[in-house]
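Right, I'll just put the structure down here and ask away after.
As you look at this complex, bear in mind that one protein chain is not there, while each of the others sits in place.
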């Protein structure tokens, strides 16, 4: 926070790594990996600095940046309308997301040690992806948001398609088309807003629409249409049933380090978008469909859980578990009260960490055993006790064991929903049981029981692998034990939202 | 009219045209008298110099207000300047492509002719951009067309080239007839060929039958000219012709010729039909607005056809033919929405399209001329063989697909903005455009898959000729530049062309 | 007492230390665990003594802010909590000690102690919680500890299944608790016990809501305390190491359900329906589990069913407004059941089998374990002068006094069953001749016997803190200053005590006749079907397997088909349609130039005709 | 509309030209078709005369009836001498096209059948050629010059495309 263009530097700092990498020959594997890892550090440091300064009471306002970028209309005739500015800025919510992104990126960079080929291209795309993700959360402007949003798309496509497993190309296309459609819908919404109001600044839009109680700028039907389109757009990302099938494929086929980021951050962009834009710009309409969202949340929760129950591949279990857990985000949002929204945000962060941890662990044992099929595994605790321990801890976090972040978020989301829609919430609570059922089935299937194979020569988690596992678990427990670390920075954001919905 | 009156006109505003004409003549003569042993490539470089000189002279003319010569048979307004600039830049790139064009069976015999026919076509296109007279526009259009017919067939020993040319000429003839048929009615009702005079007399039109006839003429002209744009319903020739024609010609057809088509269609539509009332009631809405939905329908059809059929293509040039049909569809959306941003949007998108498509064609030319095969699998493993080329191609493809960070994205954004800013907003059209854009990811990224994911059939490194190198480099740079800092283009536009306010003067 | 929060931290420290460094310590891990659990026991004792003289202490700090809501974390030392602290830390300490001998030689020794530490931490935290949320948090953590310890022998399929089952079954109950407490929260605006009680007392919550929330919370207790119908996990949980069974599945965790109901007693008493539910479920569980216990042949399973049954008793007590009776029985049961389990562990340690059919005649070989086991058996059977006698008596009186006649008689029958199957167990293990090779059997080492001795003493004397003869100290103290908990002692007709005594003696006599004297046939049940039903635990597991599990599987499959055919199918359909359209379109582009022109012209004609027809220009 | 000499002339010319057109569609021998079209072109020239466009009429006869017809004949001879141009049964397409043509013709006919701008006296027939020349070389000088480029381009194009390649094309044709 000590210099101008702090956020710009924060967002684009990984590009430094891209620059350095372009001068390194592709053969020097360890150098490339080191550079790739180091390139994620500036963003991490800066985001942590910003986070702690904010916790110490420094205002986030002064981080905002606003530079004229492109003016579509002739300034002589239409003035400042129809211009898009390069506007970066953060509030508590986005700051947390940025910190999460930076942390997970660094850890995923460590986890990228399993990449076996084309390290240079991999890390360049990886860092580009990080830029996109950081930018998404720092953008103060819908179009800028969209630009960063799309920027995440392309590196991910390549990362999946080139470095993934057997059906990688199919998965990459599946990812591309679904997300392409999602972002297409989003683009329509953004452009309608932009073309009809002449601005794409989030705050300006919010105030224009807030002042538009007579529905002069948009008819109420249009507003609702826009909101629903937005939900569909972010619903693909989140993903909301039935827009999820791409995500399962990606989770199974992408390399673990990419899935860490994908499950950890990219899915969360959907939730972030719904909170930031859905609630932020269309608070009234959002209230009207809150019940729908909550119902969708419960459907997601149960649907994902039931399907996770019968999957044979652990990655599939985790993929459906992600769907299920994103249901909790929706449940929280559907509640439309402090507890619900806070729960949803907590769940976003928490699931990001937990999913990253679990997928990292999948990477750890897949690297050694070359399978993630539950049937072929078993007795992992014998050969790799520490990995198994982490896996168990991850599963516990995921199923909402108190003392870990999953519980806090789940609890708050349900707390919120029970206030508004107790019966629906009670149905949703079944999901808590199911989560335990499918996670234990899968995790115990892998770690406990008879070993189906010899573990001779298989080493347990070691060296660098400790870092992501320990750090992630540490943060998960920290949030679980001391949730204020997250809730304090969020206070003002949530207050603003609650104020908008008049609650 | 005597010589003095003739000389009194400010002929200097035609300098770019004169330069092109002069260079074309020069090339003709040189080609005729140069010994056969001399490599005709040098003519290409001279031609390129001529085009660059024309660009320079055009830029020096930017400051001028609207000027007209001989009852608007030549006029240099902002619209003309802005779009002529695109034509010239596009032509310069095509020239570079042509210089580096080395097909398998060779075109050495006709290389010289190639250059000056190409310049003649360019001259036609330039005239299309800066005339306010129907006759001049028509002659310019035909100059472009006829030169293109010949260019398409210039690989005369190649059956596909012959066929392409033949198909082009037949469809082109029909389109000319239809266009002209429409023009004849416009002339008949207004009694003049000067567009602005037409506009004035049309404004006073009250006879419903005349208006009806104007409507018919509108459709005839629109459909006739859609041949140049390769948009529905006159798009079907494009894949065959693009595939058969020599690659530089394909590039020319898909960029310069298409741009010229848009120029003439906008000129005629906006001046003539925008000023035609749609009913006998005074101050009724313009006829063009009334038929907006039809244009929107054509745009939608074009986008769907182009993008959907492109999915099945295995031939890279054919693929890009459908892609350029689709791109023309996007541009037609601009026409269908008719917002205040129309000219800006068209100009920017055509500019972006110029860079990205020509860049892509440069690479296509390089890859295909080597082996003679145009199958998409030729791109397999390009990343291994020539990483820079692969990345450049990726940039062009991303831009064509409208991914942020590239000029194509800003262009699309601009189109959406225009289509949604008008009342009533074109939600459906925009939705179709976006949906088909997503469909286009399939084939665009299919090329990416070939380049980056598939192993190469051969490991031989690719030698990059200087001409292509320049095209690829400049296009890639411009595609990124206008994607990252589009304000350069928009500020240029706002500063120099003054919102095209002199269009109706 | 201000520093009571330290008590759970000792075992937590043990857990953290052992999980990180235990591997290097190997066998020495035990000492850390034992020392730290001793520390918390000592501290608990101090707190208990302090509590005798000073009032309830409560301290809280904000844990999480949600808008205007502030959720707090803290601790509260009231009578119940202080008592529980001592019980838990004592049993925990004894089990820590005992385990050193029992688990000797296991290569995951330190992990075992770490888990024990985790469990003890959670259990102590649970009993210190001043609010429902915190209770829930530790409630779950206790479950985690239990899960980990049940699955300690992870490489055994049965252990894996048992751990999973335990976790899921209790989780079902937990969700009930969660729902109940959240609903209560939105009624009261707080999770604090005292605020809840205040709201209940002030009548600001509708009776329906009280009943609903109370029953939902009771569902949590049902899950944790192995009450019918969520009891099936508890016998299976015997797959864990026996000391664990003693600690978790006999003395502490399973009693947490009873503790929860006790802690929320004012809420339950506010709704007669809720109380009735608790009592009914308790009574049913008591008789139901006891009947199953009659025929089991696994030493630990018999004890497990007896635990279930005894927990049912406690619930019956609480449901009959017998707060003191419930808590009292909880305490005595903790001692004698822990004793029984440890003794059983000692037996298993000695004979390496759990099948009582293979035992017999061990009285002579296990000179310490045998008598201790007998003490435990006598206590649980309710033989006068042993602790169980007094507490069970209290329960029967409470049930009678509350007017639950049917439930009372059920409890009496259950008491008879208890005496019978416990002595059946005793006789089959210790009397007669051994039914398999027992030459190698040796008494357990001191580190195992000493904790048993301590528990043995307690199993005898613990009852005297609350007797109708010498004074109801415990009851008076527990209910002191809180009228909502009822009186320290409920007066009942004196014949109840006689009936109880007679019934238990009858059970013992019958068992003696059949299993020791063998004067009666062992096929006393006559009908084989009845035996089978009991032996197979009324086929409850099978029933669940057939219904819940099958339905869930079926539903999953159903959704799976929806996923593949509807969700994926739709996508595939759309993409197939698009590419089909593409194929059609490219087929149409067949190189026929005239077709191209025709399309263009027909297109023009259509446009023009449409324009002519719809344009409004034709008159 | 009274039956005047002009009308009779128009009618006969129109009938001949349409007849030529119809023959174009129905004749199968290519050469016959061309001959039929010559009639059409000539009668169109006649129509031009009726419309006071004498210069155009002459140009029409020279250009169409003369030049174009002749080069077409050359074309036919250069390619295949005795080719017949019977149409293959492209059933559906023809039906569609026919319907399209009908619709198109009908719609346009509605637009023109009673089109009347009122009679304005004009002097087109006086010094028609001179008038054309004046306009061509003053107002329309730019398109005129442009046309010369066009013709040049067409000329060169036609030459390079149609010319036999001496070196390699000797064995062909």
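Letters A, B, C and D mark the chains in the order given here, with residues in each chain numbered from 1 onward.
What we mean here is this: a contact is a pair of C-beta atoms (placed from the backbone, for glycine too) under 8 Å apart; a residue touches a chain by one contact, two chains touch by 3 or more.
Quick note on the criterion: contacts and distances are computed from a predicted model.
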| item | value |
| --- | --- |
| UniProt protein name of the chain not shown, from "NADH-quinone oxidoreductase subunit K", "Cation:proton antiporter", "Peptide/opine/nickel uptake family ABC transporter, permease protein" or "4Fe-4S dicluster domain-containing protein" | "NADH-quinone oxidoreductase subunit K" |
| Chains in view that touch the one left out, judged over the entire complex | B, C, D |
| Options B:135, B:331 or B:382, residue touching the unrepresented chain | B:135 |
| Residue among B:6, B:26, B:170 or B:340 that touches the chain left out of view | B:170 |
| Residues of chain B in contact with the chain not shown | 134-135, 138-139, 142, 145-146, 149-150, 153, 156-160, 162-167, 169-170, 172-174, 176-178, 180-181, 183-185, 187-193, 201, 239-240, 243-244, 312-314, 318 |
| Hidden partner interface residues of chain C, rising order | 586-587, 589-594, 597-598, 601 |
| Positions on chain D contacted by the hidden chain, ascending | 1-4, 6-7, 10, 14, 17-18, 21-22, 24-25, 30, 33-34, 37, 40-41, 44, 47-48, 50-53, 55-56, 59-60, 63-64, 67-68, 71-72, 74-76, 78-80, 83-88, 90, 94, 97-98, 101, 104-105, 108-109, 112-117, 119-120, 122, 124, 128, 131-132, 135-136, 140, 143, 147, 150-151, 154-155, 157-159, 161-162, 164, 169, 172-173 |
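Methods note: only the chains that are shown with their structure count from here on.
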| item | value |
| --- | --- |
| Chain pair showing more contacts of the two, B-D and C-D | B-D |
| Chain located farthest away, centre of chain B as origin (C-alpha) | C |
| Centre-most chain, if every chain is reduced to its averaged C-alpha atoms | A |
| Averaged-CA centre spacing for the pair chain D and chain B, given as whole angstrom | 30 |
| Chain B, residues touching no fewer than two other chains | 209, 212, 216 |
| Touching two or more other chains - residues of chain A | 177 |
| Touching pairs among all chains present in the structure | A-B, A-C, B-C, B-D, C-D |
| Complex contacts: residues of chain C adjacent to chain A | 62-69, 133, 136-138, 140-141, 144, 151, 154-157, 159-160, 163-164, 167-168, 171-172, 174-175, 178-179, 182-183, 185-186, 552-553, 555-557, 559-560, 563, 566-568, 570-571, 575 |
| Chain C partner contacts - residues on chain A that touch it in the complex | 177, 241-242, 244-245, 303, 306-307, 309-310, 337-339, 342, 379, 381-382, 396, 401-403, 407-408, 411-412, 414-415, 418-419, 422, 425-426, 429-430, 432-434, 436-437, 440-441, 444, 447-451, 483-484, 487-488, 491, 494-495, 498 |
| Touch list for chain C against partner chain D, complex | 594-595, 598, 601-602, 604-606, 608-609, 611-612, 618 |
